[in-house]
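Apart from one protein chain that is not included, each protein chain of the complex appears where it belongs.
Labels for the chains are A and B, by order of writing; each one numbers its residues from 1.
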Amino acid sequence: MSRSVRRAPLSRLLLVAIGLFYLLPMLSMARFAFQRVPMYLLDRDTLLTKWTFMPLVDAVRRPEFATAALLSVRLAAIAAVLTLVLLLPTLVYAHVSLPAARPVLDTIAVLPFVVPAIALVVGISGAFRPIAPWFISSDLSLVPFYVVIALPYTYRSIDNALSALDLRTLVDASRSLGAGWPRIVWQVVIPNVRGGLATAALLVATVVLGEFTVASLLLKETLPLYLAYSQGADPQGTFAIGLALMVVTAGLLGAINRASARRGGATVTGVM
Amino acid sequence: MRGGPSNGRAPVAVVRAWMPLVPFMGFVGLFLLWPAVVVFRRALEQLDAVRAPMLEAITGQYGNNFAFSLRLSALTALLGVVIGTATAVAVVRLGQASTTRNLIIGWSAVAANLGGLPLAFAFIAALGKQGLITRLLSELGIDLIGAGFDIAGFWGIVLAYLYFQFPLMTLVMVPAIEGLRASWRESAANLGADTTTYWRLVGLPILAPPIISGFLLLLANAFSAYATAYALSAGGSRLIPVQIRFFLQGNTITGKANLGYALAAWMIIVMVVTMGGFLALRRRAERWRA
Partner (left out) sequence: MSGRLEFREVVKCFGATVALDRFGLMLADGELISLLGPSGCGKTTALRVAAGFERPDDGAVILGGADITLIPPHRRNMGMVFQQYSLFPHLTARDNVAFGLRVRGVSAAERAARATEALARVRLTGLEDRYAHQMSGGQQQRVALARALAISPELLLLDEPLSALDAAVREELREEIRRVQREAGVATIFVTHDQSEAIGISDRICVMREGRIEQVGSPRDVYLAPANAFVARFVGSTYEWTAPGGRRLLVRPEDVTVCAPDAADALRGTVAAVLFGGVTTVVRVELPDGSQLGATVLSRDARVRVGDAVGLRVDTTRAVETAL
């Protein structure tokens, strides 16, 4: 059995077919968004005419878009910070002082998978509305739920980054040199897990860019929701924004993947 | 184990050791577990009433919708398993150094997380009544609309779901297939197994856990999807996530509020079973891979 790579034509065909399957919807979306030619007028002559970026530019200039985008950015930033503040000390402590807790934490980290967003929203409504309606009506109420939804991925990212260090030794060495816990975390741990932290923050951003269910049913106006609201008023612009959102998400995920692959850490593969 | 509790320590010491973990666990408890508990609590109210919500959620009209959701999810999961695995095989054949392989894996990691409204829009733009592909096909003589195809219908949703189901399966299978060590193949050959026998006795049994766990993952993934279904409304309106939405907006028949909770509760149960199975199988596959 020679170890040569076989190029079966069937494989090639499959990959080409898959490639088309992924490309065509995107192309169609781009065409609808960026070409000012209605479908019934589209033929060979008009195919390459009237392409413009204006729909995207106009849509971005709309005040509703700015509001939604700003909200999403704010929520993403706060959720990212909250994630790091919550996870880093917890994981550092578990790695260094309480390894027995790690399996428990690992299990907790995958719990968000068993509560789908729609069920979570039902629970949020039933749990918080009677007791703290002010919480639900605030836009910031989305933040803790974004943290929860992103948890399986962000936990993995930070946990992997910490596992790659010999944390116990680093901490022991620091403490023998007289450093207290805050200094240890700030000056010893964080610089060495910067990649994992950055990845976690980007993962939160990715979630916020794409999360529709909870935001929609709690009646917030985030960026993903903007797409739903503005569809009637500005179809081309909405599609343009949608495409742009996908491109940005793809870019984020691509950057995350490349960074993690280089460090041998968790890649964004769903639950892998 | 420095700083950790050992078996002989007093309970107070154990509690103190776990204290620093309270913020994290409390956070998850408050914002994930409590809502889930409330779902079940409300769903199990009126358990002894004539029409218990938990029962009604899975019988009659809602039972049909539940079955429909599961069928659609299973179908996309099955198609995802087949195509995703085939893609993984094709990709692995390219060899680890191939740029195409890395491109495909990178794209799969992205596509597996795409979904929601933008994806639905993309499919409408492609295969809707005014879609580009629809138009292309009609130029070639194929009348999609006339034949009854509706992007917002059952098959439209299946197609859209496959967009993120295929790559998810590919991501599961590529490491699984690459994890088939050459030494297993060669050992089997030494011991007399030809290619067919190898796959029958070694290859497929080793790939079975990843394949099954992939199926469960895809099943859970499709079953819990909301945004895409919502955006492709007509065909998606029978799906459980969208049905739950109707309850939340108050578009309900009076007296049936707890039905929404029951539906959500059953959703969680389905997810626990499928994701539980997925995680268990993945653990086994990882043990073998090491």
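Throughout what follows, a residue touches a chain if its C-beta (ideal position, glycine included) is under 8 Å from a C-beta of that chain, and two chains touch if they have at least 3 such contacts.
If you're wondering where the values come from, they're calculated on a predicted model, not measured in any experiment.
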Would you indicate which residue among B:Gly26, B:Gly63, B:Gly95 or B:Pro205 is in contact with the undisplayed chain? B:Pro205
In terms of residues, what is the contact footprint of the unshown chain on chain B? 181, 183-184, 186-194, 197, 201-202, 205-206, 287-290
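Convention: only the chains that are shown with their structure count from here on.
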State the interface residues of chain B toward chain A in the complex, per the touch definition above. 1-5, 17-18, 20-21, 23-25, 27-28, 30-39, 42, 83, 86-87, 89-91, 93-95, 100, 104, 106-119, 121-123, 125-127, 130-133, 135, 162-163, 166, 168, 171-172, 175, 182, 185-186, 189, 217, 220-221, 223-224, 226-227, 230-231, 241, 244-245, 247-249, 260-261, 264-265, 267-268, 271-272, 275-276, 278-279, 282
Which positions of chain A touch chain B when the two form their complex? 1, 3, 5-8, 11-12, 14-15, 18, 21-22, 24-29, 31-33, 39, 42, 86-87, 89-90, 93-94, 96-101, 105, 108, 110-128, 144-145, 147-148, 151, 168, 206, 210, 212-213, 216-217, 224, 227-228, 238-239, 242-243, 245-246, 249-250, 253-254, 257-258, 267-272
